[in-house]
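Every protein chain of the complex appears in place save one, which is left out.
Labels run A, B and C following the written order; every chain starts at residue 1.
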Amino acid sequence: MELALSILLGFMIIGAIFAIHAKDLLSAVIAAGIVGYSLVICFLLLKAPDLAIVQIVVETITLIIMVAVVLDSTREELKINIDRQQILNISLALIFILVLIFFFVQAIETLNPFGQHSLRMASAYVGETAAKTGSANLVTGVLFDFRGYDTLGEATILFTAAIGILSILRIKGKK
Amino acid sequence: MIVYILCFILFLVGLYGLITRRNLVKIVISLSIMEFSIFIFLVLIGYIDGGIAPIVSEKIINPEYVDPLPQAMVLTAIVIGLATTAMLMSIAIRLYRKYKTFDIRVIKNLKG
Amino acid sequence: MQGMSLIVKKVAQLMAGLIFIYGIYIIVHGHLTPGGGFAGGALIAGSYILAILAYGSDTIKLKKEETGTSLTESISILFALMMAVAGFFIGTKVFFNNYLPAGKIGELVSAGVIPLYNIFIGIEVAAALLTIFLALIIYKEEIEG
Partner (left out) sequence: MNSLIPLFIILPLAVAFIIPIFGKLTDYFAKTITPIMLLILCFFSISLLFNSNQESYIIGGWQPIDNIPIGIYLVLDGFSKLILCIISIIGFLVSIYSISYINKYTSENNFYTLFCLMIAGMNGVVLSGDIFNLFVFLEISVIASYALVAFGVGKNELEASFKYQVLGNIASFLILFSVALLYWQTKTLNIADISNILKTHEGSALLTFTQIFLITGFGLKAAIIPFHAWLPDAHSSAPSPVSAMLSGVLIKAIGVYVLIRLFFNMFVFTYEIGVVIAVLGTLSMIIGSLLAINQWDIKRLLAYSSISQIGYIMLGFGIGMMILSKGGKESIAVLAIAGSLFHMVNHSVFKGLLFLGAGAIEYRTNTRDMNQLGGLAENMPITSTTSLGASMSISGIPPFNGFFSKLIIIIAAVQGKFYLLAFLAVIVSIITLAYFLKFQKSVFYGKNKNFTDIKEVPFAMSFSMIVMLILCVGLSILAIPSIREVILDQAVNSLINVDEYINLVIKN
């Protein structure tokens, strides 16, 4: 299990690097989409069918929006001259990243390894959720009953984004 | 352990793209890659070896489920990610109309 | 935006219908099988988007559609909020209380208010995603025109 996931994550990292370096914006967007679809397989491997369904649909819609924007504007990536500024940027980024990885590896050493976790808050949700909420799908039970308040917030975020996009895409801002 | 580290590397790949790229669309892509890595990380935290998907059925006796709470959190986070990506893209297309380019080195009216 | 060829249109018509029905199935069975309001709502929005992409946005009067989706969105999320506020008055008088009987696990009508939330959130998500998509499409057209 851990091996399969590691290989999948390795592919995702390669896909992500390709998406960042692609010369054509359309292929960059599609590569990012493929990374997103690999996420679906990860979710299925990790026993999260709910997330897999949501992610596959949401990724499709995101991809449609991004492809629409790219096709509507330009597909060409900018020419980046490898000048001193750029080299400085890249090397700084790499150093920063190496330092972060070093600290992260140090930090997570003490914690439980893959697949061995205990439950605390969630033990109540798993134990008798079904009996209390009556929902056979425990994730839905958590989402709409124990943490229904979060879900209202989440729906509000989509509402906010829709209203926000309607206001951003107005033709004229000021009278 | 290696899975968590790979996850973190995916996060940092997004960060690297964010620092080095100069294209609005590439910046949005980098941000969504960072987002993906956090989703996997959260689900990994909830995974239990030998656990089954959190759906109650009477056929299975004495089941051990994976942790449903991180899954609910990721579901919320996915929708938030969709909202932020859509906002970013709408601003990017609007900026493209005004400047005819996606280059952030050209788009800099504000300084100082 | 121009529509696509006849074959694409016919196939899209068929597929859009199927996806729409599947979305409704996912919403209604949200408390029993994987999926729920979010997945189903996004599927319904996807079916509309598929049809719009195949037929081209010229065929429908989009300006009107947009106000329609935006209104649907507001109304459905208002209903979801009202359901939550109703918890103040029914049952143990707490915000977000699940005041309907839980019923028997595994039946379609069970789990108290969860299926109702699923339906309202599903409509809200579908309308919101459609609003976002239509806003992008309409903006594009008015600049060119």
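Things to note:
One rule holds for everything that comes next: contacts are C-beta pairs under 8 Å (C-beta built on N, C-alpha and C of every residue); 3 or more make two chains touch, one makes a residue touch a chain.
Because the structure is a prediction, the values reported are computed rather than measured.
Touch, as defined at the top, links the missing chain to these shown chains in the whole complex: A, B, C. Of the candidate positions B:Val13, B:Ala53 or B:Met87, contact with the unshown chain belongs to B:Met87.
Touching the chain that is not shown, out of A:Ala4, A:Leu71, A:Leu88 or A:Leu111: A:Leu111 (per the contact rule at the top). The chain not shown here touches subunit C at positions 70-71, 73-75, 77-78, 81, 84-85, 87, 92-98. Although one chain is not displayed, subunit A still touches it through residues 103-104, 106-111, 117-125, 145-150, 152-154, 156-157, 159-161, 163-168, 170, 172-175. Mapped onto subunit B, the interface with the missing chain covers residues 11, 18, 24, 27, 31, 34-35, 38, 41-42, 45, 69-70, 73, 76-77, 80, 83-84, 87-88, 91-92, 94-95, 98-99, 107-110, 112.
Definition applied: only the chains that are shown with their structure count from here on.
Rounded to whole angstrom units, the spacing between the C-alpha centres of subunit A and subunit C is 22. Measuring from the averaged C-alpha position of subunit B to that of subunit C gives a distance of 23 Å. Across the assembly, subunit C contributes residues 33-34, 38, 105-106, 125, 129, 132, 135-136, 139, 143 that each touch 2 or more other chains.
Multi-chain contact residues of subunit B (touching two or more other chains): 53, 55-57, 75, 79, 82, 86, 89-90, 93-94. The residues of subunit C lying in touch with subunit B in their complex are 33-34, 38, 105-106, 125, 129, 132, 135-136, 139, 143.
Across the interface of their complex, subunit C is touched by residues 53, 55-58, 75, 79, 82, 86, 89-90, 93-94, 97 of subunit B. Against subunit B, the residues of subunit A that register as touching in their complex are 1-2, 5-6, 9-10, 12-13, 16-17, 19-20, 25, 28-29, 32, 35-36, 39, 42-43, 46-51, 54-55, 58, 61-62, 65-66, 69-70, 72-74, 77-78, 80, 86, 89-90, 92-94, 96-97, 100-101, 104-105, 108-109, 113-117, 119, 121-122, 125-126, 129-130, 136-139, 141-143, 147, 150-151, 153-154, 157-158, 160-161, 164-165, 168-169.
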